[in-house]
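Structure incoming, see below.
With one protein chain held back, the other chains of the complex are shown just where they sit.
Order as written gives the chain letters A and B; numbering starts at 1 within each chain.
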Amino acid sequence: MVTATPEIRVQNLSIQYGEKVALAGASFEVMPNEIFGIIGPANSGKTSFLKVLNRMDTFTPGMRFSGTAEVGGRDVRSWRNLYALRRRIGVVFPLPVGLPLSVYDNVAFAPRLAGVRGKAELDAIVERCLRRAALWDEVKDRLKALGSLLSGGQQQRLTIARALSQEPSILLLDEFSIAVDPVTTMRIEDVLKELKQEMTIVLVTNLVQQARRLADRTAFFLMGECVSVSPTEALFTGDADPRARDYVEGRFG
Amino acid sequence: MFDATPRNLKDARREGLVRILFLLMTALLVLPVLLILGVLVAKGGSALSWDFLFTEPTDGMTAGGLLPALVGTIWLVVIALIVSVPIGIAAALYLSEYAPDNWLTRAINLAIINLAGVPSIVHALFGVGAFVIFFGFGTSILAASFTLAVMTLPVVIVSTREALQAVPQSFREACWNMGATRWQTIRKVVLPNSISGILTGVILEVSRTAGETAPIMFTGAAFFLPFLPESVYDQTMAMSLHLFVVATQVPNVPDNLPFGVALVLIGMVLAMNAISIAFRTWLRRKKKW
Partner (left out) sequence: MTDRKADPAVDRRDVAWWSDKAVSVLVFLGGISAILFIIGIFVFITREGFGFGEHFKAGEIFGSTRWAPTSDSNPTYGILALVAGTASVTGLAMLIAVPFSLGAAIYIAEFAKGRTREVLKVLVEMLAAIPSVVWGFIGLTIMNPLIIQTFDVPIGLCVLNSGLILGLMAAPIMTTIAEDALKAVPDSYREAAEALGATRWQVTRRVVLPAARQGLLAAVLLGVGRGFGETMAVLMASGHSINLPTSPFDSVRALTATIAAELGETAVGSPHYQALFMLGILLFAVTFLINLAADLIVRGIRKG
(Lines give C-alpha, C1' and ligand atoms only; values in the text may rest on other atoms or scores of the structure.)
Protein backbone atom coordinates (compact mmCIF):
# COMPACT_ATOMS: atom_id res chain seq x y z
CA MET A 1 0.00 0.00 0.00
CA VAL A 2 2.85 2.37 0.81
CA THR A 3 4.76 3.76 -2.10
CA ALA A 4 4.94 7.56 -1.48
CA THR A 5 7.25 8.91 1.20
CA PRO A 6 5.38 9.50 4.43
CA GLU A 7 4.47 13.10 5.27
CA ILE A 8 5.01 12.46 8.96
CA ARG A 9 7.14 9.70 10.40
CA VAL A 10 7.87 9.09 14.05
CA GLN A 11 10.17 6.39 15.25
CA ASN A 12 10.47 5.52 18.91
CA LEU A 13 9.21 8.99 19.87
CA SER A 14 9.11 9.73 23.59
CA ILE A 15 7.85 12.95 25.15
CA GLN A 16 8.46 14.16 28.66
CA TYR A 17 7.38 17.08 30.81
CA GLY A 18 10.11 17.33 33.41
CA GLU A 19 10.16 13.82 34.83
CA LYS A 20 6.66 12.95 33.68
CA VAL A 21 6.48 10.78 30.57
CA ALA A 22 3.59 11.80 28.30
CA LEU A 23 4.33 9.48 25.39
CA ALA A 24 6.73 6.55 25.27
CA GLY A 25 8.26 4.97 22.20
CA ALA A 26 5.60 5.70 19.58
CA SER A 27 6.35 4.66 15.98
CA PHE A 28 4.10 5.17 12.97
CA GLU A 29 3.76 7.03 9.69
CA VAL A 30 1.21 9.38 8.23
CA MET A 31 0.86 9.35 4.44
CA PRO A 32 0.35 12.38 2.25
CA ASN A 33 -3.28 13.33 1.67
CA GLU A 34 -4.64 11.03 4.28
CA ILE A 35 -6.77 11.89 7.27
CA PHE A 36 -5.06 10.24 10.19
CA GLY A 37 -7.18 9.91 13.31
CA ILE A 38 -5.86 9.67 16.85
CA ILE A 39 -8.19 8.56 19.60
CA GLY A 40 -7.66 7.59 23.20
CA PRO A 41 -8.70 8.49 26.72
CA ALA A 42 -7.65 11.68 28.47
CA ASN A 43 -3.96 12.21 29.19
CA SER A 44 -2.86 9.54 26.78
CA GLY A 45 -0.42 11.85 24.99
CA LYS A 46 -2.43 12.84 21.89
CA THR A 47 -1.98 16.58 22.23
CA SER A 48 1.65 16.16 23.20
CA PHE A 49 2.28 14.30 19.94
CA LEU A 50 0.86 17.18 17.90
CA LYS A 51 2.99 19.65 19.83
CA VAL A 52 6.17 17.89 18.77
CA LEU A 53 5.36 18.17 15.06
CA ASN A 54 5.05 21.95 15.38
CA ARG A 55 8.02 22.22 17.75
CA MET A 56 5.84 23.70 20.44
CA ASP A 57 8.29 22.23 22.93
CA THR A 58 10.37 25.37 22.34
CA PHE A 59 7.85 27.42 24.27
CA THR A 60 6.40 24.83 26.62
CA PRO A 61 8.44 24.88 29.83
CA GLY A 62 9.86 21.52 30.74
CA MET A 63 8.78 19.75 27.52
CA ARG A 64 11.38 17.51 25.85
CA PHE A 65 11.25 14.76 23.30
CA SER A 66 13.56 12.11 21.98
CA GLY A 67 13.53 9.67 19.09
CA THR A 68 12.75 10.49 15.49
CA ALA A 69 10.07 12.94 14.45
CA GLU A 70 10.11 13.72 10.73
CA VAL A 71 7.97 16.07 8.72
CA GLY A 72 8.32 15.95 4.95
CA GLY A 73 11.19 13.52 5.31
CA ARG A 74 13.27 15.75 7.62
CA ASP A 75 13.64 15.60 11.34
CA VAL A 76 11.82 18.58 12.87
CA ARG A 77 14.93 19.42 14.86
CA SER A 78 17.06 19.77 11.76
CA TRP A 79 15.09 22.62 10.18
CA ARG A 80 17.28 25.66 10.25
CA ASN A 81 14.27 27.92 10.00
CA LEU A 82 11.82 26.81 12.65
CA TYR A 83 9.30 29.41 11.54
CA ALA A 84 9.22 27.96 8.03
CA LEU A 85 8.32 24.60 9.57
CA ARG A 86 5.48 26.14 11.52
CA ARG A 87 4.21 28.02 8.49
CA ARG A 88 3.88 24.68 6.74
CA ILE A 89 1.78 23.23 9.54
CA GLY A 90 -1.63 24.54 10.51
CA VAL A 91 -2.78 23.78 14.05
CA VAL A 92 -6.12 24.06 15.81
CA PHE A 93 -6.10 23.46 19.53
CA PRO A 94 -9.13 22.82 21.70
CA LEU A 95 -8.97 26.17 23.51
CA PRO A 96 -10.09 28.70 20.91
CA VAL A 97 -7.92 31.78 20.57
CA GLY A 98 -9.20 34.77 18.66
CA LEU A 99 -6.34 37.23 18.42
CA PRO A 100 -7.18 40.76 19.58
CA LEU A 101 -7.19 41.91 15.96
CA SER A 102 -10.12 42.32 13.63
CA VAL A 103 -11.64 39.12 12.23
CA TYR A 104 -10.18 40.09 8.87
CA ASP A 105 -6.69 40.64 10.27
CA ASN A 106 -6.89 37.36 12.16
CA VAL A 107 -7.30 35.45 8.94
CA ALA A 108 -4.98 37.69 6.92
CA PHE A 109 -2.23 37.31 9.52
CA ALA A 110 -0.50 34.28 8.08
CA PRO A 111 -0.83 35.29 4.40
CA ARG A 112 0.71 38.64 5.28
CA LEU A 113 3.59 36.88 7.03
CA ALA A 114 4.05 34.93 3.83
CA GLY A 115 4.30 38.16 1.90
CA VAL A 116 0.84 38.49 0.37
CA ARG A 117 0.14 42.21 0.09
CA GLY A 118 -2.55 42.74 -2.54
CA LYS A 119 -5.89 43.75 -1.11
CA ALA A 120 -7.88 41.70 -3.60
CA GLU A 121 -5.79 38.61 -3.01
CA LEU A 122 -6.11 38.98 0.78
CA ASP A 123 -9.86 39.53 0.49
CA ALA A 124 -10.17 36.34 -1.48
CA ILE A 125 -8.11 34.32 0.98
CA VAL A 126 -10.05 35.66 3.95
CA GLU A 127 -13.38 34.87 2.41
CA ARG A 128 -12.36 31.41 1.26
CA CYS A 129 -10.94 30.44 4.67
CA LEU A 130 -13.88 31.81 6.61
CA ARG A 131 -16.29 29.95 4.33
CA ARG A 132 -14.40 26.70 4.77
CA ALA A 133 -14.48 27.17 8.52
CA ALA A 134 -18.26 27.72 8.29
CA LEU A 135 -17.92 31.15 9.82
CA TRP A 136 -18.34 33.44 6.83
CA ASP A 137 -22.10 33.90 7.06
CA GLU A 138 -21.91 34.94 10.69
CA VAL A 139 -19.10 37.47 10.38
CA LYS A 140 -19.19 38.73 6.80
CA ASP A 141 -20.86 41.94 7.97
CA ARG A 142 -18.47 42.57 10.81
CA LEU A 143 -15.05 41.69 9.56
CA LYS A 144 -13.76 44.65 11.55
CA ALA A 145 -15.00 43.28 14.88
CA LEU A 146 -12.37 42.07 17.34
CA GLY A 147 -11.67 38.38 16.91
CA SER A 148 -11.05 38.03 20.63
CA LEU A 149 -14.60 39.15 21.42
CA LEU A 150 -16.41 36.55 19.29
CA SER A 151 -18.28 33.73 21.02
CA GLY A 152 -16.32 30.64 21.99
CA GLY A 153 -17.60 28.58 19.09
CA GLN A 154 -16.96 31.39 16.64
CA GLN A 155 -13.44 31.81 17.96
CA GLN A 156 -12.83 28.14 17.45
CA ARG A 157 -13.90 28.38 13.84
CA LEU A 158 -11.83 31.53 13.47
CA THR A 159 -8.86 29.50 14.64
CA ILE A 160 -9.64 26.91 11.98
CA ALA A 161 -9.89 29.64 9.35
CA ARG A 162 -6.51 30.97 10.46
CA ALA A 163 -4.92 27.56 10.22
CA LEU A 164 -6.32 27.15 6.70
CA SER A 165 -5.10 30.60 5.71
CA GLN A 166 -1.54 29.33 6.08
CA GLU A 167 -2.26 26.97 3.17
CA PRO A 168 -0.47 24.33 5.17
CA SER A 169 0.68 21.03 3.81
CA ILE A 170 -0.20 19.49 7.17
CA LEU A 171 -3.23 20.34 9.26
CA LEU A 172 -3.28 19.29 12.91
CA LEU A 173 -6.71 19.33 14.49
CA ASP A 174 -7.10 18.75 18.22
CA GLU A 175 -10.72 18.33 19.23
CA PHE A 176 -11.63 21.09 16.83
CA SER A 177 -15.37 20.76 17.33
CA ILE A 178 -15.45 20.94 21.10
CA ALA A 179 -17.35 24.24 21.18
CA VAL A 180 -19.14 23.92 17.85
CA ASP A 181 -22.71 22.71 17.37
CA PRO A 182 -23.30 19.38 15.57
CA VAL A 183 -24.72 20.86 12.37
CA THR A 184 -21.81 23.23 11.89
CA THR A 185 -19.43 20.43 12.82
CA MET A 186 -20.86 18.38 9.98
CA ARG A 187 -20.28 21.24 7.56
CA ILE A 188 -16.67 21.54 8.63
CA GLU A 189 -16.23 17.78 8.39
CA ASP A 190 -17.38 17.93 4.77
CA VAL A 191 -14.81 20.62 4.10
CA LEU A 192 -12.10 18.47 5.67
CA LYS A 193 -12.94 15.64 3.30
CA GLU A 194 -12.36 18.03 0.41
CA LEU A 195 -9.20 19.49 1.93
CA LYS A 196 -7.71 16.04 1.95
CA GLN A 197 -6.89 16.60 -1.71
CA GLU A 198 -4.57 19.45 -0.76
CA MET A 199 -3.07 18.45 2.52
CA THR A 200 -2.43 15.83 5.14
CA ILE A 201 -4.69 15.99 8.16
CA VAL A 202 -4.06 14.64 11.65
CA LEU A 203 -7.28 14.58 13.58
CA VAL A 204 -7.22 14.11 17.35
CA THR A 205 -10.72 13.55 18.57
CA ASN A 206 -12.68 12.34 21.55
CA LEU A 207 -15.59 11.49 19.31
CA VAL A 208 -15.08 7.95 18.09
CA GLN A 209 -17.75 8.41 15.46
CA GLN A 210 -16.01 11.48 14.11
CA ALA A 211 -12.89 9.44 13.57
CA ARG A 212 -14.98 6.80 11.88
CA ARG A 213 -16.58 9.35 9.56
CA LEU A 214 -13.37 11.05 8.56
CA ALA A 215 -10.20 9.12 9.23
CA ASP A 216 -8.62 6.73 6.77
CA ARG A 217 -6.47 5.21 9.44
CA THR A 218 -6.62 5.71 13.17
CA ALA A 219 -4.11 5.36 15.96
CA PHE A 220 -5.20 4.44 19.44
CA PHE A 221 -3.21 6.02 22.28
CA LEU A 222 -3.46 4.70 25.81
CA MET A 223 -1.62 6.08 28.82
CA GLY A 224 1.30 7.41 26.88
CA GLU A 225 1.56 4.49 24.54
CA CYS A 226 0.61 4.14 20.90
CA VAL A 227 -1.23 0.84 21.19
CA SER A 228 -2.34 0.35 17.61
CA VAL A 229 -2.46 1.93 14.20
CA SER A 230 -4.96 0.47 11.79
CA PRO A 231 -7.47 1.33 9.10
CA THR A 232 -10.26 3.03 11.01
CA GLU A 233 -12.86 0.47 10.16
CA ALA A 234 -10.72 -2.26 11.70
CA LEU A 235 -11.35 -0.71 15.12
CA PHE A 236 -15.03 -1.35 14.73
CA THR A 237 -14.89 -4.73 13.08
CA GLY A 238 -12.68 -6.14 15.77
CA ASP A 239 -9.54 -6.64 13.74
CA ALA A 240 -7.56 -4.20 15.89
CA ASP A 241 -6.05 -4.48 19.34
CA PRO A 242 -8.67 -5.62 21.88
CA ARG A 243 -8.01 -2.58 24.10
CA ALA A 244 -8.80 -0.29 21.18
CA ARG A 245 -12.00 -2.18 20.50
CA ASP A 246 -13.02 -1.93 24.13
CA TYR A 247 -12.46 1.79 23.94
CA VAL A 248 -14.48 2.43 20.81
CA GLU A 249 -17.29 0.28 22.10
CA GLY A 250 -17.38 2.33 25.26
CA ARG A 251 -16.41 -0.59 27.45
CA PHE A 252 -13.53 1.27 28.92
CA GLY A 253 -13.35 1.97 32.55
CA MET B 1 -26.19 32.70 58.47
CA PHE B 2 -25.46 34.07 61.90
CA ASP B 3 -27.01 32.53 64.90
CA ALA B 4 -26.90 34.78 67.90
CA THR B 5 -24.82 32.64 70.18
CA PRO B 6 -22.57 34.65 72.50
CA ARG B 7 -19.52 33.44 70.68
CA ASN B 8 -20.69 34.74 67.34
CA LEU B 9 -21.78 38.04 68.86
CA LYS B 10 -18.34 38.48 70.33
CA ASP B 11 -16.71 37.60 67.04
CA ALA B 12 -18.91 40.03 65.21
CA ARG B 13 -18.11 42.83 67.64
CA ARG B 14 -14.41 42.16 67.39
CA GLU B 15 -14.71 42.07 63.63
CA GLY B 16 -16.23 45.54 63.70
CA LEU B 17 -13.52 46.88 65.99
CA VAL B 18 -10.70 45.47 63.92
CA ARG B 19 -12.23 46.88 60.79
CA ILE B 20 -12.40 50.35 62.26
CA LEU B 21 -8.87 50.08 63.61
CA PHE B 22 -7.45 49.20 60.21
CA LEU B 23 -9.51 51.86 58.52
CA LEU B 24 -8.10 54.40 60.96
CA MET B 25 -4.55 53.28 60.28
CA THR B 26 -5.12 53.60 56.56
CA ALA B 27 -6.69 57.01 57.00
CA LEU B 28 -3.78 58.22 59.12
CA LEU B 29 -1.45 57.22 56.32
CA VAL B 30 -3.28 58.89 53.49
CA LEU B 31 -4.68 61.92 55.29
CA PRO B 32 -1.29 63.65 55.38
CA VAL B 33 -1.33 63.80 51.58
CA LEU B 34 -4.50 65.83 51.64
CA LEU B 35 -3.26 67.92 54.58
CA ILE B 36 0.01 68.67 52.88
CA LEU B 37 -1.70 69.65 49.68
CA GLY B 38 -4.03 71.86 51.64
CA VAL B 39 -1.22 73.64 53.47
CA LEU B 40 0.81 74.10 50.29
CA VAL B 41 -2.15 75.62 48.52
CA ALA B 42 -3.04 77.84 51.45
CA LYS B 43 0.47 79.14 51.94
CA GLY B 44 1.79 79.11 48.41
CA GLY B 45 -1.30 79.87 46.39
CA SER B 46 -0.74 83.60 46.72
CA ALA B 47 2.63 83.29 45.00
CA LEU B 48 1.21 81.74 41.87
CA SER B 49 0.79 83.85 38.77
CA TRP B 50 1.76 83.71 35.13
CA ASP B 51 4.76 85.88 35.93
CA PHE B 52 5.83 83.42 38.61
CA LEU B 53 5.94 80.65 36.04
CA PHE B 54 7.32 82.60 33.13
CA THR B 55 9.88 85.10 34.45
CA GLU B 56 13.33 84.69 35.84
CA PRO B 57 14.22 84.96 39.51
CA THR B 58 15.43 88.36 40.63
CA ASP B 59 16.92 90.03 43.71
CA GLY B 60 19.09 87.06 44.62
CA MET B 61 16.17 84.65 44.20
CA THR B 62 14.02 86.45 46.75
CA ALA B 63 11.63 87.65 44.07
CA GLY B 64 10.62 86.94 40.51
CA GLY B 65 9.66 83.67 38.94
CA LEU B 66 11.08 80.26 38.26
CA LEU B 67 11.24 80.02 34.48
CA PRO B 68 14.85 78.78 34.25
CA ALA B 69 14.13 76.06 36.78
CA LEU B 70 10.99 75.00 34.95
CA VAL B 71 12.75 74.90 31.59
CA GLY B 72 15.74 73.13 33.12
CA THR B 73 13.57 70.41 34.59
CA ILE B 74 11.97 69.87 31.20
CA TRP B 75 15.40 69.50 29.58
CA LEU B 76 16.52 67.04 32.22
CA VAL B 77 13.37 64.96 32.03
CA VAL B 78 13.24 64.83 28.24
CA ILE B 79 16.85 63.77 27.82
CA ALA B 80 16.56 61.26 30.63
CA LEU B 81 13.54 59.77 28.86
CA ILE B 82 15.33 59.62 25.52
CA VAL B 83 17.97 57.48 27.19
CA SER B 84 15.96 55.37 29.58
CA VAL B 85 12.80 54.59 27.62
CA PRO B 86 14.44 52.69 24.73
CA ILE B 87 16.80 50.83 27.05
CA GLY B 88 14.01 50.13 29.51
CA ILE B 89 11.60 48.86 26.88
CA ALA B 90 14.32 46.71 25.34
CA ALA B 91 15.13 45.21 28.72
CA ALA B 92 11.47 44.57 29.45
CA LEU B 93 10.98 42.97 26.03
CA TYR B 94 13.96 40.76 26.68
CA LEU B 95 12.73 39.67 30.09
CA SER B 96 9.15 39.17 29.04
CA GLU B 97 9.50 37.79 25.50
CA TYR B 98 12.95 36.32 25.01
CA ALA B 99 14.68 35.48 28.27
CA PRO B 100 15.05 31.80 29.09
CA ASP B 101 14.71 30.85 32.73
CA ASN B 102 18.36 30.75 33.66
CA TRP B 103 20.87 32.26 36.06
CA LEU B 104 21.52 35.25 33.79
CA THR B 105 17.86 36.21 33.81
CA ARG B 106 17.78 35.88 37.57
CA ALA B 107 20.87 38.08 37.76
CA ILE B 108 19.22 40.70 35.57
CA ASN B 109 16.14 40.68 37.77
CA LEU B 110 18.26 41.04 40.86
CA ALA B 111 20.15 43.92 39.24
CA ILE B 112 16.87 45.68 38.47
CA ILE B 113 15.67 45.33 42.05
CA ASN B 114 18.98 46.68 43.23
CA LEU B 115 19.03 49.53 40.77
CA ALA B 116 15.64 50.53 42.13
CA GLY B 117 16.86 50.27 45.70
CA VAL B 118 20.17 52.09 45.47
CA PRO B 119 19.92 55.38 47.41
CA SER B 120 19.55 58.41 45.21
CA ILE B 121 22.70 59.99 46.63
CA VAL B 122 24.65 56.91 45.56
CA HIS B 123 23.30 57.42 42.06
CA ALA B 124 24.60 60.97 42.37
CA LEU B 125 28.08 59.70 43.25
CA PHE B 126 27.91 57.34 40.29
CA GLY B 127 26.92 60.24 38.06
CA VAL B 128 29.87 62.28 39.26
CA GLY B 129 32.35 59.43 38.91
CA ALA B 130 31.08 58.15 35.57
CA PHE B 131 29.47 60.93 33.56
CA VAL B 132 30.99 64.10 34.99
CA ILE B 133 34.56 62.85 35.37
CA PHE B 134 35.19 59.63 33.47
CA PHE B 135 33.19 60.38 30.33
CA GLY B 136 34.13 64.03 30.58
CA PHE B 137 30.66 65.54 30.27
CA GLY B 138 31.48 67.90 33.14
CA THR B 139 28.66 69.16 35.31
CA SER B 140 26.08 69.49 32.58
CA ILE B 141 22.55 68.71 31.59
CA LEU B 142 23.90 65.65 29.82
CA ALA B 143 25.55 64.22 32.92
CA ALA B 144 22.54 64.98 35.13
CA SER B 145 20.08 63.51 32.63
CA PHE B 146 22.11 60.33 32.25
CA THR B 147 22.26 59.97 36.01
CA LEU B 148 18.49 60.39 36.21
CA ALA B 149 18.05 57.92 33.37
CA VAL B 150 20.01 55.19 35.15
CA MET B 151 18.11 55.89 38.32
CA THR B 152 14.65 55.67 36.77
CA LEU B 153 15.47 52.82 34.40
CA PRO B 154 13.98 50.19 36.74
CA VAL B 155 10.67 52.08 36.79
CA VAL B 156 10.41 51.78 33.02
CA ILE B 157 11.54 48.17 32.96
CA VAL B 158 9.17 46.99 35.66
CA SER B 159 6.11 48.84 34.42
CA THR B 160 6.74 47.87 30.80
CA ARG B 161 7.25 44.26 31.73
CA GLU B 162 3.99 44.30 33.62
CA ALA B 163 2.19 45.77 30.63
CA LEU B 164 3.69 43.14 28.33
CA GLN B 165 2.78 40.30 30.62
CA ALA B 166 -0.81 41.45 30.80
CA VAL B 167 -1.12 40.18 27.23
CA PRO B 168 -2.20 36.54 27.55
CA GLN B 169 0.33 33.92 26.57
CA SER B 170 -2.25 32.16 24.40
CA PHE B 171 -2.13 35.05 21.91
CA ARG B 172 1.61 34.62 21.52
CA GLU B 173 1.30 30.88 21.07
CA ALA B 174 -1.40 31.33 18.44
CA CYS B 175 0.95 33.59 16.48
CA TRP B 176 3.95 31.32 16.89
CA ASN B 177 1.88 28.40 15.70
CA MET B 178 1.21 30.25 12.47
CA GLY B 179 4.95 30.58 11.95
CA ALA B 180 5.31 34.15 13.18
CA THR B 181 8.71 34.89 14.65
CA ARG B 182 8.90 36.25 18.16
CA TRP B 183 9.54 39.72 16.81
CA GLN B 184 6.60 39.55 14.39
CA THR B 185 4.43 38.43 17.29
CA ILE B 186 5.65 41.29 19.43
CA ARG B 187 5.13 43.84 16.70
CA LYS B 188 1.70 42.71 15.57
CA VAL B 189 0.04 41.49 18.74
CA VAL B 190 1.99 42.10 21.93
CA LEU B 191 3.01 45.73 21.54
CA PRO B 192 -0.25 47.04 20.08
CA ASN B 193 -2.04 45.55 23.07
CA SER B 194 0.35 46.80 25.71
CA ILE B 195 1.43 50.16 24.38
CA SER B 196 -1.02 52.09 26.54
CA GLY B 197 0.19 50.24 29.60
CA ILE B 198 3.76 51.05 28.65
CA LEU B 199 2.88 54.71 28.23
CA THR B 200 1.30 54.72 31.67
CA GLY B 201 4.62 53.61 33.09
CA VAL B 202 6.53 56.21 31.13
CA ILE B 203 4.32 58.99 32.44
CA LEU B 204 4.97 57.68 35.93
CA GLU B 205 8.66 57.83 35.19
CA VAL B 206 8.35 61.45 34.11
CA SER B 207 6.83 62.29 37.45
CA ARG B 208 9.61 60.50 39.33
CA THR B 209 12.33 62.12 37.29
CA ALA B 210 10.94 65.62 37.66
CA GLY B 211 10.98 65.41 41.45
CA GLU B 212 14.47 64.00 41.99
CA THR B 213 17.02 66.27 43.64
CA ALA B 214 20.02 64.43 45.00
CA PRO B 215 21.11 62.83 41.69
CA ILE B 216 21.29 66.17 39.89
CA MET B 217 22.84 68.27 42.66
CA PHE B 218 26.42 67.54 41.70
CA THR B 219 26.01 66.40 38.14
CA GLY B 220 24.44 69.32 36.36
CA ALA B 221 21.95 71.35 38.33
CA ALA B 222 23.01 74.78 39.49
CA PHE B 223 21.79 76.80 42.46
CA PHE B 224 21.36 79.99 40.52
CA LEU B 225 21.68 80.57 36.78
CA PRO B 226 19.25 83.20 35.65
CA PHE B 227 19.24 82.28 31.98
CA LEU B 228 18.01 79.36 29.94
CA PRO B 229 20.32 76.50 28.92
CA GLU B 230 21.45 76.55 25.32
CA SER B 231 23.03 73.15 24.93
CA VAL B 232 23.25 69.85 26.76
CA TYR B 233 26.71 70.83 27.99
CA ASP B 234 25.33 73.76 29.97
CA GLN B 235 24.38 73.57 33.57
CA THR B 236 20.82 74.41 34.45
CA MET B 237 18.52 75.24 37.30
CA ALA B 238 15.87 72.66 38.17
CA MET B 239 12.60 72.84 40.06
CA SER B 240 13.49 70.37 42.75
CA LEU B 241 16.87 71.84 43.53
CA HIS B 242 15.40 75.33 43.35
CA LEU B 243 12.98 74.41 46.12
CA PHE B 244 15.87 73.16 48.24
CA VAL B 245 17.81 76.33 47.58
CA VAL B 246 15.06 78.85 48.33
CA ALA B 247 14.03 76.84 51.39
CA THR B 248 17.45 76.45 52.96
CA GLN B 249 20.15 78.53 51.31
CA VAL B 250 18.74 81.94 50.57
CA PRO B 251 18.16 84.46 53.35
CA ASN B 252 15.16 86.78 53.49
CA VAL B 253 12.93 84.92 51.11
CA PRO B 254 9.31 86.02 51.40
CA ASP B 255 7.26 83.31 53.05
CA ASN B 256 5.05 82.41 50.16
CA LEU B 257 7.84 82.03 47.58
CA PRO B 258 9.17 78.61 48.59
CA PHE B 259 5.62 77.40 49.15
CA GLY B 260 4.80 78.56 45.66
CA VAL B 261 7.78 76.64 44.25
CA ALA B 262 6.77 73.55 46.21
CA LEU B 263 3.23 73.90 44.95
CA VAL B 264 4.30 74.09 41.31
CA LEU B 265 6.65 71.13 41.73
CA ILE B 266 4.12 68.92 43.44
CA GLY B 267 1.45 70.09 41.01
CA MET B 268 3.60 68.94 38.11
CA VAL B 269 4.33 65.61 39.70
CA LEU B 270 0.80 64.87 40.82
CA ALA B 271 -0.65 65.96 37.48
CA MET B 272 1.57 63.41 35.76
CA ASN B 273 0.51 60.81 38.28
CA ALA B 274 -3.13 61.63 37.82
CA ILE B 275 -2.80 61.30 34.06
CA SER B 276 -1.14 57.95 34.47
CA ILE B 277 -3.82 56.74 36.89
CA ALA B 278 -6.65 57.98 34.69
CA PHE B 279 -5.05 56.34 31.69
CA ARG B 280 -4.82 53.06 33.55
CA THR B 281 -8.41 53.18 34.73
CA TRP B 282 -9.56 53.90 31.19
CA LEU B 283 -7.50 50.96 29.97
CA ARG B 284 -9.09 48.61 32.44
CA ARG B 285 -12.56 49.57 31.27
CA LYS B 286 -11.71 49.11 27.63
CA LYS B 287 -11.54 45.33 27.50
CA LYS B 288 -10.19 43.78 24.36
CA TRP B 289 -10.50 40.16 25.44
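To be clear about the criterion, contacts are C-beta pairs under 8 Å (C-beta built on N, C-alpha and C of every residue); 3 or more make two chains touch, one makes a residue touch a chain.
Please read these numbers as outputs of a predicted model, since none were measured by experiment.
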Residue, one of B:159, B:177, B:193 or B:240, that touches the chain absent here: B:240
Which residue of A:17, A:59, A:83 or A:136 touches the chain not shown here: A:83
Just name the one of B:110, B:166 or B:195 that touches the chain not displayed here. B:110
Among B:47, B:69 or B:89, choose the residue that contacts the chain missing from this document, as touch is defined above. B:89
For subunit A, which positions touch the chain that isn't shown here? 72, 74, 79-81, 83-85, 87-88, 113-114, 167, 169
Contact residues on subunit B toward the hidden chain run 11-12, 14-15, 18-19, 21-23, 25-26, 28-30, 32-34, 36, 39, 86-95, 97-99, 105, 107-115, 117-126, 128-130, 133-134, 150, 153-154, 157, 181-184, 186, 207-208, 210-214, 217-218, 240-241, 243-244, 247-248, 258-259, 262, 265-266, 269-270, 273, 277
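Please note the rule applied: only the chains that are shown with their structure count from here on.
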Once you find the CA centre of subunit A and the CA centre of subunit B, what distance in Å lies between them? 49
Could you please specify the touching residues of subunit A with respect to subunit B in the complex? 54, 56, 59, 61, 83-88, 90-91, 93, 95, 97-101, 109-110, 113, 146, 148-149, 159, 162-163, 166
Hey, which residues of subunit B end up touching subunit A in the complex? 101, 170-181, 184, 188-189, 192-193, 288-289
